[in-house]
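Omission of a single protein chain aside, the complex is shown with its protein chains in their original locations.
Let's turn to chain A:
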């Protein structure tokens, strides 16, 4: 508590026709942190962000951005926005548009340096936008969002459709923003992205927040995990569990796949392996997996995160 809030959303509601896209959604974004709004497509992430950006009006509830109404024009130089739909003029060139946007800010970043930073140098910078690749378009959008040195940046699906390299460039840029003290709000349906980048994750499903917290908290302190291995079928799992701490669980899946879950630390792994050795079980493909945000999401909603 006592944290400075960059964004505060309380009981937000937005309905399109009969569909309730956002249904009483509340969350807070602490200043200087990276917050990810994580959820499947259609969960209401974009609508929520668009209300915070001032593009849409909520039917009920409130959103405050940097202490002001999202529609307050005085917010414009302080807030950077990466538009999901691109937000570009198809016939204009990358450097033209970036320079134009930069010129609207008092102390913008150097457009050339920024273009170089996102890999849009030489021909791509002077190519009409419509001829850029999907990844280049995306990176230009990102550059336009940050060129004005905003205090707060909204990134709507920043890595959707990017190849691995462009994705990592984007992640690096988000890390740099965080280091510079910029508050970042990003939406994603990629849980690895949320886990890697976010200080705080807000999991959204069907227009509501189902959980919020640091990724490690959401995953149950990081100790919760699974040990998986393969072995010939029909092991006596009851006997295995007597060798493990109370609260551990073990299941057999088809094809001789075993999943033992609990507080997976070195002692846990050693105990399982010792039991296998003592009972002559030839365990192969032994893997330790931590609970992912995906598991959290499935637990909370009963549905898959990735479509």
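Structural remarks
Simple rule for what comes next: a contact is a pair of C-beta atoms (placed from the backbone, for glycine too) under 8 Å apart; a residue touches a chain by one contact, two chains touch by 3 or more; residues count from 1.
Following the convention adopted for this analysis, contacts and distances are computed from a predicted model.
UniProt records the chain missing from this view under the protein name "ABC transporter permease", selected from "Protocatechuate 3,4-dioxygenase subunit alpha", "Electron transfer flavoprotein subunit beta", "Carboxyltransferase domain-containing protein" or "ABC transporter permease".
Although one chain is not drawn, the whole complex shows that of A:86, A:119 or A:256 it is A:86 that touches it.
Remark: the omitted chain is touched by one listed residue; of A:96, A:151, A:199 or A:294 this is A:96. The missing chain lies against chain A, touching residues 53, 55-57, 73, 76-77, 79, 81, 83, 85-92, 96-97, 100-101, 103-104, 128-129, 144.
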